[in-house]
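Every protein chain of the complex appears in place save one, which is left out.
Right after this comes subunit A.
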């Protein structure tokens, strides 16, 4: 038996991180942004049934990019965790922060303990009473948590998408305008400029004013109509699709 070569812990961690990043970069992106009535989730997703965006609890939603089987596992565990906590205590005691922590611990443990890190990046969003109390947590493959504000992009070419999103994002914008910004950003993935249609988008909102469960999917005819409205809203703003260099609508 030969002794294995010594590999430094730094190298192991770096290799794992590179592996995870590569895996995540293969997939399409998703964006999460606040609008005047809640939080909007938009993912580039051809499937109508295999979701990247889902409901976790009354005020909490989940969005993910990367390997489907891995983030689906996290989603299902999160639903169990939230339902069990809400059943044991009270529905109002289930918070996004709690779920974000559980996910961070889980991903962190997987990253250090196992040979193969999970190739996922997830977002836990919680809609509050006002937009100031909205919470958006981004949890990466190694278990780090970032408390995000306003908007974020994750997946394939998150940096490009973030830049495109920054151009259009307006704080406190209505839903149509926010959707336009999201679609504009996703269309800039991989440097290409594509025209995204309703069929290739998965859209959902956490709507502040909704009673009981605030998560709602926007699909079918409703999405088509909303996208038309969003395009109109986008054309009206200073940074229309024809002139992406026209500057951001706000600040």
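Quick note on the criterion: a contact is a pair of C-beta atoms (placed from the backbone, for glycine too) under 8 Å apart; a residue touches a chain by one contact, two chains touch by 3 or more; residues count from 1.
Basically, contacts and distances are computed from a predicted model.
K.L.:
Not counting the visible chains, the remaining one has a UniProt entry; which protein name from "Proteasome subunit beta", "ABC transporter permease", "histidine kinase" or "STAS domain-containing protein" does it give?
P.N.:
Spelling it out: the chain absent from the display is recorded in UniProt as "Proteasome subunit beta".
K.L.:
Which residue among A:102, A:198 or A:218 touches the omitted chain?
P.N.:
Only one listed residue reaches the unshown chain, and that is A:102.
K.L.:
If you put the missing chain back, which residues of subunit A would it touch?
P.N.:
Residues touching the hidden chain, for subunit A, are 49, 51, 54-56, 73-74, 76-81, 83-88, 101-103, 105-106, 108-109, 212-213.
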